[in-house]
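This view holds just a subset of the chains, kept in their places.
By written order: A and B. Residues from 1 in each chain.
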Amino acid sequence: MSDPTLQELLVRIQRLEDIEAIKQLKHRYLRSIDTADIVTLTTLLADDIEVDYKGGSYHWAVSGKQNVLDSIAAGFHNRAIAQHTGHHPEIEITSPTTATGLWYLTDSFTHLDSLYVTAGSALYRDNYVKLNGAWQIKRSSYTRIYEIVDRIAQAPNVTFSLLAATGSPPPQ
Amino acid sequence: MSDPTLQELLVRIQRLEDIEAIKQLKHRYLRSIDTADIVTLTTLLADDIEVDYKGGSYHWAVSGKQNVLDSIAAGFHNRAIAQHTGHHPEIEITSPTTATGLWYLTDSFTHLDSLYVTAGSALYRDNYVKLNGAWQIKRSSYTRIYEIVDRIAQAPNVTFSLLAATGSPPPQ
């Protein structure tokens, strides 16, 4: 094998670093929604972010950072138990400052007042942009693999809920 | 520290790239089975692939790409809700064109007609091979950590199922 150049190696290292940084970006996003950590979320979203999530029982489409933050704050309220985990990242770096990501989400959301539980999985298709050295979420959409909405017979025995402390009251 | 050579750095970068590529291969596989995406699966499996999955209630052993594809198409039918997520990859590159992988699977499978739900976890032990620059699954086996098979009292309220559209009718 002939020797690679320093520049060739640099490009390959930069790609691996970008993939890792984008995984961490999405990881931070998912942790922040389930804990209603709006302060951290502010640092992760592009100003002109577009979100488009199609569930079986809802369609959530919002654009603009403040609108998305407001919508998350309303959804992840203090009577919710939320679990969103992102699996199977397939990140592609498309230029020094743009990238795409495909993720497999599994999620459940329990409303402790209505006792409805929404659970399922979905495929995220995201676009990321690098601004001043930091990756941000520019666009995020998902479509469902499956969704099940059932009402449980009685309230679960919740022995701890962080959202009870960090979330706002549910919208009226 | 004395300077490494360009070749030494190249070998280390190549290893990291191979690990990332193999993760993406398995991620694409898991996404494709739960969505009955046989076209994508065709690109991920070695021609002489061997599969050996030992559940508590079944033993699925098949070899040859077409047989594996046929078996997946029959299993992930349009009356199934399937969720297979791969966690905790421990990938080892054993040569420029061979690698092994250990993964922790969590899975659930609901048959909407019989109302049986099979859920559990397992440890995958995989072998991968690199052919014309692309990693493929050469052998995949798993043994269970646990498995629970229960019949649910009534059908879940399915508000969306992608397999309902992409899957074939269940085998008779």
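Just so we're on the same page, a residue touches a chain if its C-beta (ideal position, glycine included) is under 8 Å from a C-beta of that chain, and two chains touch if they have at least 3 such contacts.
If you're wondering where the values come from, they're calculated on a predicted model, not measured in any experiment.
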item: Overall number of sequence copies in the complex as this file defines it, 2 displayed; value: 3
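Simple rule for what comes next: only the chains that are shown with their structure count from here on.
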item: Separation of chain A from chain B, taking each centre as the mean of its C-alpha atoms, in whole Å; value: 24
item: Residue ranges of chain B in contact with chain A within the complex; value: 6-7, 9-10, 13, 16-17, 20, 23-24, 26-28, 30-31, 34-35, 81, 83, 85-87, 156-163
item: Complex contacts: residues of chain A adjacent to chain B; value: 1, 3-6, 9, 12-13, 16, 19, 55-57, 85, 87-90, 102, 104, 106, 120-121, 123, 143-150
